[in-house]
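Our next item is chain A:
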Amino acid sequence: MRDLPLGLTAALTAAAAALTACGGGTDPEAGEMTVFAAASLTDAFEELAAEFEARHPGTEVVLNFAGSSELAAQINAGAPADVFAAADTATMGQVVEGEGLNDEWAAEHGEDGAVFATNALRIAVPADDPAGIEDLDDLAGADVSVALCADEVPCGAATAAALEAAGLDITPVTYEGDVRAVLTKVELGEVDAGLVYATDVRAAGEGVTGISFPEAEEAVNAYPIGLLADAPRPGPAADWIDLVLSQDGAAVLAEAGFGAP
Partner candidate 1 sequence: MGEHRVSVLCADLRLSRGDFDLDVALSVAAGEVLALLGPNGAGKSSALRALAGLLPLTAGHVRVDGDDHTRTPVERRPIGMVFQDYLLFQHMSTLDNVAFGPRCQGESKADARARAAELLGHMDLAGYTRARPRNLSGGQAQRVALARALAVRPRLLLLDEPMAALDVSTRLHVRGRLRRLLEEFDGATVLVTHDPLDAMVLADRIAVVEGGRVVQEGAPAEVARRPRTPYVARLVGLNLFRGRADGTAVALDGGAVVEVHEAHHGPALVAFPPRAVALYRRRPDGSPRNLWELTVDGVERFGDQVRVHLTGTLDLAADISPAALAELGLVRGDTVWAGVKAAEAECYPG
Partner candidate 2 sequence: MTGSAAPAGPVLRARPGRPPWPLVLPALVGVAFLVLPMLGLVVRAPWPDMGRRVTEPDVLAALWLSLSTATVTTALCLVFGVPLAWLLARTDFPGRRLVRALVAVPLVVPPVVGGVALLLLLGRNGLLGRYLDAWFGITVPFTPAAVVLAQTFVAMPFLVISVEGALRGADRRYEEAAATLGAGRVTVFTRVTLPMVLPGVGAGAILCWARALGEFGATITFAGNFPGTTQTMPLAVYMAMQRDPEAAIVLSLVLLLVSLAVLATLREKWVNTA
């Protein structure tokens, strides 16, 4: 800076100050609030976001949907999120240990986030059900081709727990990287059956039939939500979580196929 003319230095300083000023000092209620949420929450959260924006004029809810573990990695790497809604408690645990949750909020709602919904596994079969699947035992049949989630991803962990509870050892034709991929293979009829979540069956519509089975109760996925420690907009974020936990929130989630906590 030494060689810069004095006037230019002053101008640069002023510009920098102006930029800084843009970051704060405005209406705390208005602006964007960012929610990172598991992909399975897409439909429910989009509906809730519309409701939220209607109740809080001036606040825009920015939704970022992806796999829970990818989102957790992004948050721990410093992504500017206010709220994290995970598809399982383990992934929320990664964030609790990483960036952490807002202390004040956690003291009130729980150190590991608040569980707002559950999701149970279903057997998904194509609408014409070519292999005649009726319960979990049928998946072990020699001629039945099955798609399962890979062990590495959350739905895979749930699948493993359910199969263990049933005492079944199923060799699928493929271990998919996410639950939607399992659903796609079922929808296209490439496999006779797959294990997916109730919400996925609901989202797939008429192409897929869901069959519930008792062992699914052994592997119910709890969905925790939390206000992040570094949330840029903690106020609206807390309001958002309240909406999700409210009766109105529960109704929307149930419509999408989620179970109550």
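Here is the rule we go by: contacts are C-beta pairs under 8 Å (C-beta built on N, C-alpha and C of every residue); 3 or more make two chains touch, one makes a residue touch a chain; residues count from 1.
A quick word on the picks: all candidates are chains of the complex that A comes from, given by their letters.
As the structure is a computational prediction, the values presented were derived from the model and not from experiment.
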Complex partner of chain A (touching, any copy) among 1 or 2: 2
Residues on chain A engaged by candidate 2 in the complex (per definition of touch): 67, 69, 145, 147, 150-153, 172-177, 181, 184-185, 188-190
